[in-house]
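Rest of the complex left out; these chains stay put.
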Amino acid sequence: MEIPEVKRVSAVKRDYLARLAKEGKRPDGREPDEYRPIKIEKNILRNAEGSARVRIGNTMVMAGVKADIGEPYPDSPEEGAMSTSAELPPIASPEFESGPPKPDAIELARVVDRGIRESGYIDMSKLCIEPGEKVWIVFIDLHVLDYDGNLFDACSLAASAALQNAVLPYEKFDLGENKPLPVTSPPISCTFVKYEDFIVVDPSLDEEQIAQARFTVALDKEGNIRAIQKGLKGTFTIQEIKNIINRAQIHARNIRKLLEE
Amino acid sequence: MKDGIRIDGRKPDELRPIKIEAGVLYRADGSCYLEWGGNKIMAAVYGPREAMPRHIQDPTKAIVNARYNMVPFSVEDRKRPGPDRRSVEISKVTSEALEGVIFTELFPRATIDVCIEVLDAEAGTRCAGITAAAVALADAGIPMRDLPVACAAGKVDGTVVLDLTSDEDKEGDADLPIAIAPRTEEILLMQMDGHMTPAEFDEAVELAIKGCREVSKLQREALMNKYKTFEVE
C-alpha cells in the first residue's frame, strides 16, 4: 500500500480548534448541524452525456457522465454496468499530486459508487440493448477542482446531479433517438467528523485536518441506509453512530430538496 | 433460509467454524494463520522499524501500514497479481482500524507493517484479515490498548444474520462488516452496503458485536496456546 506523505497541521491551529470544540464552536462559526452553502449547477458541459458542478462552501467538484456500449457481465446478461472514478488533481490543492489515483481517491470513488449502486439509482435493467451482447456502460468521473473539505458529500451530490440530467446517446451509435438515462431516486450522502468528542456535519478542511474519525452514510428517499463508510483511526461508540444516522436523516431530506429543484 | 436455519445449517446468530494459530512464521516479527469458514489467511507483522524512505516518516508517531492482498489462486477466476481498487480500499480501512488501538506515539519515525495474505477466499475476508492481523500484532509484541476483532452481520431474505457465506453475500440484501476494540466495544471499522432500515441496522450492529465477542475469545485462546506451547517446550 502506498503511504501518503505526512500531513502536518500546526500545533497552534490544532489547539485553537480543540479549544473551540470544547465550547461547542466550529472554526467558521457554524452550528454542529449546519452545512455550508450548497450550490448545484446541472448540465453545463457539451461533451458529457450529463454533468454537474457542485460547491459546498469553497469545495468545488465537477462530475461528468459518459456512456459507451459494451458487453454485459456473464452473470447479468440483461443489465448495464457502471463505473465510478475520482481524481484529486493538483489544481484542487497544494497537497495533491498528479499520477494514478492514490488510496484516498480510490476510497472516495468506491464510496460514491456504493451509494449509487446500492440505492438502485441507475435502473440497470433498462440499459440493455441486446441481451448478452450489448448494454450501456455508464462512466461517472469525479474531478475535484477546489478542495476545502467534505469531498464525500460533494462528489456524491455531483454524481447524482450529473446522472439526473444524463442522456443515453443512442444517436451516436445509430440506434435511434437519444433517451434520458433511466434513473430512480438518488442516494444522499452525509458525512460527519469527530474531534475532541465533538461530532459535526460537513467538515471543512480545517476540521478534516484534526478529525479523529469520519462517518459517511448514504440514505435513500425512505430514510433507509444504503451505504456506510467509517474512516480514520478514531472510534465511535454505538450510541454516537445511532445519533449520527438520526441527524443525517434531516440533512438528507434538505439536500434531496436542493437536488430536485 | 428455512425454519430459521440457513443453507449451510447455521442459526441466524451462528458463526462459521474458526481456527486461529499464532506465531506460525519464522522471519516475521509476529504472525497468525486463520481459517474462517472457507477463508484461509496468513497475517504477519514487521516492526516497529524505521520508516523508509525518510520523507514518509512522522516525527510524532509510527505509521501503521496494512497491506491486504489476495493471492492469484484464492478466488474462482484467477486474479492478476498486485493491488486492485478493492484491495487498496480494504488496505486503507484496515490500516486505520488497527492504528486505532496501537500506541503509535511510542514509536516516532517508525513504521509497523502488517501483511494480510488471503490464500483462499469465501466471503468476509476483510474481517478475517483484521482478526488475524490483530493476533499477529500481539504476537509481535506491539503495544496495544486492546486486541481488535472483526465480524460482519448482514441481511438475507429480510432476516438479520451473522457472518455471511459467499452465497448469502451474493444473494443477500446487505452486508455490515465491523471491527471493534472489544473491551469498550467502540467501533474501529464499519462499512455497509445494501439496504437496511435504521431498526435493522441497530439489530445488525448488535449481532455483529456479539460475533466479535465470540471471535475475540478464540483470538485470546490462540495467543494463550502459543505461550503454553512455549512452556511445554
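Order of writing sets the chain letters: A and B. Residues in each chain are counted from 1.
Methods note: a residue touches a chain if its C-beta (ideal position, glycine included) is under 8 Å from a C-beta of that chain, and two chains touch if they have at least 3 such contacts.
Keep in mind that what you see is a predicted model, and the values were worked out from it rather than measured.
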Subject >> Stoichiometry of the full complex in this file, given that only one copy per chain type appears >> reply: A x3, B x3
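Here is the rule we use: only the chains that are shown with their structure count from here on.
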Original post:
Hey, how far is the Cα centre of subunit A from the one of subunit B, in Å?
Top reply: 27
Subject >> Touch list for subunit B against partner subunit A, complex >> reply: 51, 55-58, 63-67, 83, 85-86, 88-89, 91-93, 95-97, 99-100, 111, 176, 181, 184-198, 201-202, 205, 209
Subject >> Residue numbers on subunit A that touch subunit B, as the complex places them >> reply: 1, 3, 5-6, 103-104, 106-107, 109-110, 114, 117-118, 215, 220, 223-238, 241-242, 245-246
